[in-house]
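A protein chain is absent from this complex, but the other protein chains hold their places.
== subunit A ==
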Amino acid sequence: MTRLRTAIRYAALTAGLAIVAGPFLWTLLGSFKTDAEIRREPPTFLPLRWIADNYTSLLERMDVVTATFNSAVVAGVVVASNLLFCSLVAYALTKLDFGAGRLVFGLVLLQMMVPAIVLLIPQFVTVASLGLADTYAGIVLPGLVTPLGVFLMRQFMGEIPDEIVHAARVDGAGEFRIFFRVVLPLCKPVLATLGLITFMASWNNFIWPAVVAQHEDMYTLPVALANLSTRETAHYGVLLAGVIVVITPVLLLFVLLQRYFVQGVATAGLK
């Protein structure tokens, strides 16, 4: 009986895996096919002939190194600042007793409800009048503290017993010391989750860096990749190769942080 159940479970999981991983695999294989083969009906799964042309033409047509560097810088800064500032705000909201806590949290929630696209022009006007158009600072500025991050951290920190914090206070620890030495270490799983979410959001972010970056040497990967499709025709082979270049770091990161990620989402969802 249990063996049957196990067998069914594995069958279901395999089917699920095929559905999830299928498109990725197709993308990967497609990046080694010619455009004509990609369009072929019925489609082929394995390339008839493996070619690397898509990758060489990608490297010719797009400055992959610069774009990857820009994406990494932007994502690095955004992740680090979110980890720090979102948890600081969450600490203030959950562990410090101050009058406006609910109001502040309400404002954070309100921000989550405004579609980002509505803010595109006002944010750009702000960034441009600060003289930050076409700079890294301009690209990262609006993403330094995200409402989603604050929300996530607050939910998790609310679960950490106040007694621990009180005990630390009784022992004479200052608030920053409590934050860095006591609370933050307990937040590891959710920090990993937040890190991954903000990394992916920043890595995939298209419209904002596309608007702020005004020279090619400031382009992030998705922005540079978008140049490859023209209005009339899309060269799918090159695009697929580009997609592989863009998603590989994310996949690697996910594999490395998977344990924390699953745990973090599970606990953050509890409340």
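Heads up, the rule we're going with is that contacts are C-beta pairs under 8 Å (C-beta built on N, C-alpha and C of every residue); 3 or more make two chains touch, one makes a residue touch a chain; residues count from 1.
As a convention for this text, contacts and distances are computed from a predicted model.
A.B. asks: Name the absent chain as its UniProt record does, using one of the following: "Sugar ABC transporter substrate-binding protein", "Ion-translocating oxidoreductase complex subunit D", "ABC-type iron transport system FetAB ATPase subunit" or "Monovalent cation/H+ antiporter complex subunit F".
C.D. replies: Protein name of the absent chain (UniProt record): "Sugar ABC transporter substrate-binding protein".
A.B. asks: In the whole complex, not just what's shown, which of A:L4, A:L103 or A:I117 touches the removed chain?
C.D. replies: Result: among the candidates, A:I117 touches the missing chain.
A.B. asks: Among A:R39, A:H166, A:R181 or A:R259, which one is in touch with the chain left out?
C.D. replies: In the full complex, the listed residue that touches the missing chain is A:R39.
A.B. asks: Looking at A:V64, A:A133 or A:M157, which makes contact with the chain not pictured?
C.D. replies: Per the contact definition at the top, the residue touching the missing chain is A:A133.
A.B. asks: What is the set of subunit A residues that contact the non-displayed chain in the whole complex?
C.D. replies: Given the touch definition above, subunit A has residues 35-36, 39, 41, 61, 117-118, 120-122, 124-125, 127-129, 133-134, 206-207, 210-211, 214-216, 223, 226-227, 229-233 touching the missing chain.
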